[in-house]
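Here the complex is missing one protein chain, while the rest keep their positions.
On to chain A.
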Amino acid sequence: MEFSELIKTATVESVLLSCAGQPAVKGTLCITSHHLLLSSCPGGEGQPSAVELWLLIRNVDAVEKRLAGSSGTITLRCKDLKVLQLEIPGMEECLNIASSIEALSSVDSVMMMYPFFHRPQSLRLEEGWPRLPVEQHFQQIATQTTQWRLSDVNQDFAVCPTYPPAVIVPAAVSEETLRRAARFRQGGRFPVLSYYHTRNGTVMLRSGQPLTGPNRKRCPEDEMLLGSVLDEGERGFIIDTRSAQTAKQARMTGGGTEPKSSYPQWKRLHRPLERGRPLQESFIKLVEACNDASLGMDRWLGRLESCRWLSHVKAALSTACLAAQCLDREESCVLVHGAEGTDTTLLVTALAQVILDPGCRTLKGFQELLEREWIQAGHPFHLRCARSAYSHARLKQEAPLFLLFLDCVWQLSRQFPFSLEFSEGLLLTLFDNAYASDYGTFLCNNEKERCLCKVKESTHSLWAWLDQPEERKKYLNPLYSPNLLVIWPSVEPQSIQLWQGLFFRWIRSSQYLDEAWAEIWRLVEGSNTAVKESTENRLSHSLSDPAARMENER
């Protein structure tokens, strides 16, 4: 396929661009393989043109066109929730532009996507790709315990196509046992270590659901694997992210849950979390309500309630807290799974780690957590983030689990404003990049696919970009002060807020909040360095002065 075949009209003059909160500008619109550009000539002919728009076409979620007379208006609704309008003179041009954007934005082949073409000058290709994240994680754990080992049973992705080549498993369990246990778990996702709680040596595991099926099948290897995690008489918790009812019904389709009789040491807790289509619809409804400026207070609150997004936030935080409590308070091991073990499971295990582990709350630690618990762990980003809240396309497998995770982390940052090293800005950037990116980090559904597409060899890592000093500073929290404690959030409805910075990013003006943020920076930096320095300077100045020194000695 050639991109040029999809571009019916490459440039149009005198296009009027408008978006909420900004003055409209007129200029020349260009479509390239991956971008939509609009450049204006503010200084008139002969003056250098100013680029007013530089939009990754992959970011376009929905294209709406309206024709009136000889011109037409295209509304572009983006995956990052921004809405743009283009007024295009000429009906044919308008239709051509619209269909070109539609075609280019729905190219489904991963290797045709922009990250494979993006070549920023400041970065080298192999930079920033985490080298063996699971292995590194294991190195840290190995300094504290010998109970766990690194297994390469999945080296060629044969045992579990959605796991990375290396996984951390109980030291006492053989590769053969793992292989057999994998056959008993959906998608081959046998229980592996997700998190080692240093304070008391308990662990959090995750997996897919057991394939007990209607005949209550058992698997001695799976039972042995889980049994080997607990000492005699010890109790563990299985947190199933489905309701007891749903888990039971899953037996009819070959899935199920761990029966008490076969796993006597494990106590099952059901904490239903929404995923799949209902979660995507919740997201869509919320964004609709946020964009509806005609709502009065009552209808706004009514729609905020009926979209249920905040209920999902509360449920996710509560379940993550439950997992964290099991580990930290009950001093028990935990296994988390839902059905596939790639969605709500990861939401809970990742969030629990942010709550428990101060290491995950640094910029670097958070990146590592995302790499480990979302990317390597096989959250199908390509499927889940194919479309955002505006798309008219028939929903396939889209669901904003990653966004829900980011929202929960934002709630934590609001309740513990000093405990995260990164700011809201990082969470927004991650949301944007998960849905449409210049970088390869969130491409594909799992490690196997990424290997096939040679993502690491042919695209840049988002982390490399973020780690550049000038970028990094944008994402730091000026109030950060390392907090070694567990950060238990309140999950009372009064404590949970709608994330305005995301859902109203393009709707409300952020001028006054940005100024407040700058003021915080100024205050904190001022009190930390500037004043101290200047005082010291002046002090040393007066001390170097003999008379002053005398004064001082007196």
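Methods note: a residue touches a chain if its C-beta (ideal position, glycine included) is under 8 Å from a C-beta of that chain, and two chains touch if they have at least 3 such contacts; residues count from 1.
In the analysis below, contacts and distances are computed from a predicted model.
Colleague: Not counting the visible chains, the remaining one has a UniProt entry; which protein name from "Cytosolic iron-sulfur assembly component 2B", "Sorting nexin-2", "Thioredoxin reductase 1, cytoplasmic" or "Myotubularin related protein 8" does it give?
Modeller: The chain we cannot see is, by its UniProt record, "Myotubularin related protein 8".
Colleague: Looking at the whole complex, which of A:Ser4, A:Ser122, A:Ser458 or A:Gln500 touches the chain that is not displayed?
Modeller: Touches the omitted chain: A:Gln500.
Colleague: Of the listed residues A:Leu322, A:Leu346 or A:Leu466, which contacts the missing chain in the full complex?
Modeller: Result: among the candidates, A:Leu322 touches the missing chain.
Colleague: Which parts of chain A face the unshown chain closely enough to count as touching?
Modeller: 269, 290, 293, 295-298, 300-302, 304-305, 308, 310-311, 313-314, 318, 321-322, 325-326, 329-330, 414-419, 479, 481, 483, 485-498, 500, 504, 508-509, 512-513, 515-516, 519-520, 523-524, 526-527, 531-532, 534-535, 538-539, 541-542, 545, 547-548, 551
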